[in-house]
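Here the complex is missing one protein chain, while the rest keep their positions.
On to subunit A.
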């Protein structure tokens, strides 16, 4: 509770233009913000950029924070996630490599966040893929199933499922549909129903 009061005071002082308050706030939360950004975008330089954007936004719009909705940490965490996804939308190569990493991993729940990117557009792009590749990608990205679950559902060996996802992504990239989707830069879907 003491921490919450300090955060609220810092944000109020930042709103009044206090450089000292901003420095304190930055030192307190920059490691967490950078950590989240790095885990989502998977690249140090890009994670630094995301952190930079998040703190600049705090400095410019400190009143965005609404204590009724949660703690400052939660506010920063969700904002950082959102800015990280924005960065992935903007940097098509970065997103493509993140999707490929996701395709090769059995676990990694952070890729749930990638699935929050625009689903319908990529589903439309998937219509050009061979049926099995398309199904594997839909199971993996949009239903959030593990490789094992997909293997069981599709009655395929585990290795084949991984290959189907990987080849599917490669095909998408070749068709440039994925890049077109990435460049579309549509808004993030809200989690709240």
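In this text, contacts are C-beta pairs under 8 Å (C-beta built on N, C-alpha and C of every residue); 3 or more make two chains touch, one makes a residue touch a chain; residues count from 1.
To be clear about the criterion, contacts and distances are computed from a predicted model.
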| item | value |
| --- | --- |
| Absent chain [UniProt protein name; select from "Electron transfer flavoprotein subunit alpha", "Regulator of SigK", "Methylaspartate mutase subunit S" or "Sugar ABC transporter permease"] | "Regulator of SigK" |
| Omitted-chain contact residue, chosen from A:12, A:74 or A:152 | A:74 |
| Touching residues on subunit A - with respect to the absent chain | 4, 19, 22-23, 26-27, 30-32, 34-36, 39-40, 44-49, 51-53, 55-56, 59-60, 69-71, 73-75, 77-78, 107-113, 144, 191-193 |
